[in-house]
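Note that one protein chain of the assembly has been removed; the remaining protein chains are unaltered in position.
Showing chain A:
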Amino acid sequence: MTSHANHPDDEPVNAHDLLAAWALDAVDDHERSVVERAIAADPELALEARGLRETTALLAGSVAAAPPPALRADVLAIIAREAPRSGESHPTAPLPSHEVEDTNAHPAFVTPKPRRHGVARWQSFALAAVVAGALAVPTTLAIQNDQRATQVEQQMSALESAMRQPGAQLVQGDVAGGGIAAAVLTDGEAVFTASDLPDPGDGLTYQLWRQDGDHMVSAGTLALNDGRVSATVSAEVPVDVLAVSIEPEGGSDAPTTDPVIVLAGI
């Protein structure tokens, strides 16, 4: 139920105490992972968690609003491109999108094997270096600018909490065009962060990709905040290669430009 991991307040996280805040997404990444591990281990807590999540779903339902009608066709067109070929059924397929070749994958974008270029392997000092250097924020600034500090804190705690997973690897590299990026890669999840990124330009956005087999799957667009981005990528397969490219606003289905950074595990 509790974790004695380093936390901003050096206070153990009590999962039961934070369950309601967790259900409202009002916890940081570290607290979330502590609560979710506790839920997985405790059926009684899981039952309560379920009831609270159903409650927040009713809150969500209470503000239902009609979405832009055109979006429906867009979404259905995208899934039609990803769907398994007709006539084939995959009743046990864990992730339908992984069953097909992505014909939109940019051939130049597929990471060459042994896909290690630009990659620093995990070294014991590296996490401290990234946290202290790349994401450095003096404590005085934390007081002056609590919002920015909270984001940095969240970035750090997400990296730290990912690093505690067995087999986690830290990879980092320079971003073409400016800035540095770091990611912690684990079996089912990766935490990606970058700092000092330049504005991608009008009508353009940074988009994060993970490699799945021989194609790249979008992990969403990255909103730039003070030159900084962070994202958590979850997948049913090990996440061992991440990349970022600059894409038209809203993102692309497959990369349309060369990556500005590729981070690959060993």
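One rule holds for everything that comes next: a residue touches a chain if its C-beta (ideal position, glycine included) is under 8 Å from a C-beta of that chain, and two chains touch if they have at least 3 such contacts; residues count from 1.
The criterion applied here is as follows: contacts and distances are computed from a predicted model.
Asks: The chain dropped from view, which UniProt name applies: "RNA polymerase sigma-70 factor", "NADH-quinone oxidoreductase subunit D", "GntR family transcriptional regulator" or "sn-glycerol-3-phosphate ABC transporter ATP-binding protein UgpC"?
Replies: Choosing among "RNA polymerase sigma-70 factor", "NADH-quinone oxidoreductase subunit D", "GntR family transcriptional regulator" or "sn-glycerol-3-phosphate ABC transporter ATP-binding protein UgpC", the correct UniProt name is "RNA polymerase sigma-70 factor".
Asks: Determine which one of A:Asp74, A:Asp174, A:Asp214 or A:Asp258 touches the chain that has been left out.
Replies: Checking each option in A:Asp74, A:Asp174, A:Asp214 or A:Asp258, the one touching the absent chain turns out to be A:Asp74.
Asks: In the complete complex, which positions of chain A touch the hidden chain?
Replies: 9, 17-21, 23-28, 46, 50-68, 71-72, 74-76, 78-80, 82-84, 89-91, 93-97, 99, 146-148, 150-151, 154, 220-223, 225-226, 229-231, 236, 250
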